[in-house]
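Before we start, here is the structure in question, set down as structure tokens.
For this view, one protein chain was removed and the others were kept in their places.
So that you can tell them apart, the chains are marked A, B and C in the order they are listed, and the count of residues begins at 1 in each.
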Amino acid sequence: MSAKKTVGILGASGYTGAELVRLLLRHPRVELALLTADRRAGQAMGDVFPQFAPYDLPKLVSIDSVDWAKASLDLVFCALPHATTQKVLKDLLAKSPTTKVVDLSADFRLDDPAAYAKWYGHEHHALELQKEAVYGLVEVYRREIKKARLVANPGCYTTCAQLPLVPLLKAKAIEPDEIVIDAKSGMTGAGRSAKEEMLFSEVSEGFHAYGVGHHRHMAELDQEFSKAAGKEVLVSFTPHLLPMNRGIFSTIYVRGRRGKTAQDLHDILVKQYEKEPFVYVLPFGKTPQSRHVRGSNMTFIGVANDRIPGRAIIVSTLDNLTKGASGQAVQNMNLVLGFPETTGIDQPALFP
Amino acid sequence: MSAKKTVGILGASGYTGAELVRLLLRHPRVELALLTADRRAGQAMGDVFPQFAPYDLPKLVSIDSVDWAKASLDLVFCALPHATTQKVLKDLLAKSPTTKVVDLSADFRLDDPAAYAKWYGHEHHALELQKEAVYGLVEVYRREIKKARLVANPGCYTTCAQLPLVPLLKAKAIEPDEIVIDAKSGMTGAGRSAKEEMLFSEVSEGFHAYGVGHHRHMAELDQEFSKAAGKEVLVSFTPHLLPMNRGIFSTIYVRGRRGKTAQDLHDILVKQYEKEPFVYVLPFGKTPQSRHVRGSNMTFIGVANDRIPGRAIIVSTLDNLTKGASGQAVQNMNLVLGFPETTGIDQPALFP
Amino acid sequence: MSAKKTVGILGASGYTGAELVRLLLRHPRVELALLTADRRAGQAMGDVFPQFAPYDLPKLVSIDSVDWAKASLDLVFCALPHATTQKVLKDLLAKSPTTKVVDLSADFRLDDPAAYAKWYGHEHHALELQKEAVYGLVEVYRREIKKARLVANPGCYTTCAQLPLVPLLKAKAIEPDEIVIDAKSGMTGAGRSAKEEMLFSEVSEGFHAYGVGHHRHMAELDQEFSKAAGKEVLVSFTPHLLPMNRGIFSTIYVRGRRGKTAQDLHDILVKQYEKEPFVYVLPFGKTPQSRHVRGSNMTFIGVANDRIPGRAIIVSTLDNLTKGASGQAVQNMNLVLGFPETTGIDQPALFP
Partner (left out) sequence: MSAKKTVGILGASGYTGAELVRLLLRHPRVELALLTADRRAGQAMGDVFPQFAPYDLPKLVSIDSVDWAKASLDLVFCALPHATTQKVLKDLLAKSPTTKVVDLSADFRLDDPAAYAKWYGHEHHALELQKEAVYGLVEVYRREIKKARLVANPGCYTTCAQLPLVPLLKAKAIEPDEIVIDAKSGMTGAGRSAKEEMLFSEVSEGFHAYGVGHHRHMAELDQEFSKAAGKEVLVSFTPHLLPMNRGIFSTIYVRGRRGKTAQDLHDILVKQYEKEPFVYVLPFGKTPQSRHVRGSNMTFIGVANDRIPGRAIIVSTLDNLTKGASGQAVQNMNLVLGFPETTGIDQPALFP
């Protein structure tokens, strides 16, 4: 076997960073050569995430201390906050143009600078890179990703909604103006920052919606759904927080178009995904549970009849940290670096 | 003060039974004179629910052992399984016709015997009583309940959906054919029977839908929504199970009718409920959390703009064991026995 | 009935503050006249704890803005952080000497200024008040509390351990040098401050110890156990955090003294507590569950044989926010203001 490729993780002290380390520690083709975490620079990864204490890993360093040219990494995962990302990657790619990047932030997901400016409240700082970036939903853009230098890894909510809906919109099988997505996320989706509303006692034993009517993920959905449908699509989308760690679960209400039944929609999805390693469509009428994809890179999709004639209920679920973030990022890395797509991310779910 | 009224609970070993005991133990106007639990007959209530061990309560007895005429109870709460209920109440009211009944099962909620037979798979066994029964959604049927002998206490999912939607349908403010109710329930809603799928390890750290497209609660919704709208209404309704004990949370997607905006819908609800002790409408644009009604008899309702013009998102939440079952049952009892409506059920929520 | 007494809560935006509001909102003898919360001054209580939004409550104000003489409160609950408390109460009692105080901090629990200085790292700022303060473990110091102006409400861990152990130490029934207390607390015991280690995802689905070998609560245990035993007592005490909101649970390992068996220890506790309204001793050999005291002011205690001859295992559990903090504080208020001791705190537990 050829020498391992060297990879780095920028922002290793967050949950997606830790999930990348979990998956890459046993990945047979890469070596973790760099871990950054500005506020924890100088510490061991095991100080920040004690599960890694027994393993050999590079010390955490600050981004500013890295000499990108010298580091000459084969690939970098960027798990930094929004906006910071643009600046860091601009600098990195200027100094080490052959390094590939899989970016887990939202910074390079929107094609349209105007859409970006509208949702994020400021001009994009790296427009050239934004043009170059490829949207990393593998099941849709696999061919483009293989050739990309910069991959914009999709969001967790949006991956969960796109995998069932993009093929149906492309097939013009559902009414694009009557889509309701009721989405629920585990708490890791909210990240690791210390906020009162994310304390255990504020979140356990209860349920609530947030960002009702104006969540940023909508921009990404609008873009991809509109592309798929060939016309502007706006969906109703409400995110909620579940008292659990991992999992996105979307209950999607659609109306079949031109006589398409729920069974027809199911057929389209079964056919679309029968050879995909990370999407599993349940038998018609059955719906999945989020716990059965926990820790895996799988998306489980179910389709059932609504009792209202002409309507269907679609359920889609994935682990927000794996297929919804770091697992999909490794899937993208595998494509970009020319490895078999499932390398290192083919573990079954951890249940119970 | 006049002598206390005597009340009994049939089916005291389930969760709604325990919740009734919790609320009635400190109710100043009634005395718990009878507790039945067939499989636990002979045991103390504290053997079945240890939280009650320190209190003086009647022993559990079997229903068959009760002499209804002699017991001569002022009121009975019936928390028995479906179908059994019909037989027991028929017998009870034959022998003790002056006893009032608040029934927590689904047996007397449907006016139409054909609807009952369709959803439950058999003829109703007590048609005369069904005719007499009054549907116990207090905020809608208060006047009728005051005069009733037999009150059919509404279901938890349906109470949560009706409180926001009935006034809007009555006002013809929303399109009755485009209502989507995405409902989530805590695990106590599934009762206390020992089933594999309700084990802690099967339910925690995950989320799933059930009864997709064909849940029995729909019959009750159909009936009440159709009455409110003055025409047949079918809604999309999907129930889910949350990894938590208490709480129903409904995210409801509606379209305003004849130009009605989300703000208009909010105005209608604020006006409707401003004097109701157990319904609180949040300021426009805010949505509630289920944990903030835990253990209380409150329903919290929020209304927000959907970003799709003409559409609104309504969120409604209550505690399935309190306002969704036993608390509302006590509220009904208070009306039936002539007590102030809030007696014994005016505690604020237990949070955190 | 005479006019209601006026009470205030200093530090109403924390969990013990909210629990006080929950209990006092329906207390028939007092009126909540003042709520302070420095960082949330100007807001409504319902902004900070939405469960209170439907109720009439005073606005939150800053402590500095209060004129104590003019406010002339009958009683103040102080739920402020350590050290701040001393300064605030010194000022308050100087300006309004007839106001009674129930303090929920640790500031006035230690008799010995040297012990205070050792555990807290600085001199006590209100030594005169410390002398005056009465330790508020009602079941031990009821008589003194009735006459007190300043009551130091005990800690949650220590209440849970003292209720079973103080009578046994007083009776010289157990070896004072061989006591091991393995204590577990729900997350609300850690308060409401936004710290990474208290985030939902850091705490759920796991268990850990903290402060191993050096937890501050030990000072309070040392003091009270030594008083009870009539000699210096040091116990092994390890606190842990449970992935749940409410509850303290102590598993206590003891050796009987002079032939005393586990059954003998049980007899002592049964006799000690048979008339106490808030302590329930289970039948010999049975042990309690924390969930069965949730939201109530009860302590449940069980005693069982260890299989090692001469040793016993004692289990004690209470709700850390109720009997472990705010419930006991109201119990103290009832004594101080001359109300029946159980007023407003006699609700059964909320389970499930």
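Going forward, a residue touches a chain if its C-beta (ideal position, glycine included) is under 8 Å from a C-beta of that chain, and two chains touch if they have at least 3 such contacts.
Since the structure is predicted, the reported quantities are computational estimates derived from the model, not experimental observations.
K.L.:
Specify the residue from the set B:A44, B:A83, B:A171 or B:M198 that touches the hidden chain.
P.N.:
Residue touching the chain left out of view: B:M198.
K.L.:
Please identify which residue in C:T16, C:S105, C:Q130 or C:S201 touches the non-displayed chain.
P.N.:
Of the listed residues, the one touching the omitted chain is C:S201.
K.L.:
One chain isn't shown here. Among B:S105, B:T159, B:N245 or B:Q347, which residue touches it?
P.N.:
B:N245
K.L.:
Which parts of subunit A are in contact with the chain that was left out?
P.N.:
That gives, for subunit A, the contact residues 15, 18, 21-22, 25-26, 49-55, 188, 204-205, 245-246, 280, 282, 288-289, 291-296, 298, 300, 321, 346-352.
K.L.:
Identify the residues of subunit B touching the omitted chain, counting contacts across the whole complex.
P.N.:
Contacting residues on subunit B, toward the hidden partner: 15, 186-188, 192-196, 198-205, 243-245.
K.L.:
Spell out the interface residues on subunit C facing the chain that's missing from view.
P.N.:
Interface with the chain not displayed, on the subunit C side: 178, 180, 182, 184, 201-202, 204-209, 212-214, 218, 234, 236, 238, 240, 242-247, 249, 251, 253, 285, 287-292, 294, 302, 304-308, 311, 313, 315, 317, 351-352.
Operating definition for what follows: only the chains that are shown with their structure count from here on.
K.L.:
Could you pull out the chain whose C-alpha mean position is farthest off from that of subunit B?
P.N.:
A
K.L.:
How far is the middle of subunit A from the middle of subunit C, if each middle is the mean of its Cα atoms, in Å?
P.N.:
46
K.L.:
Mind checking the centre-to-centre distance between subunit B and subunit C? Centres are C-alpha means, answer in whole Å.
P.N.:
Comparing mean C-alpha positions, subunit C is 36 Å from subunit B.
K.L.:
Which residues belonging to subunit C are in contact with no fewer than two other chains?
P.N.:
15, 188, 204-205, 245
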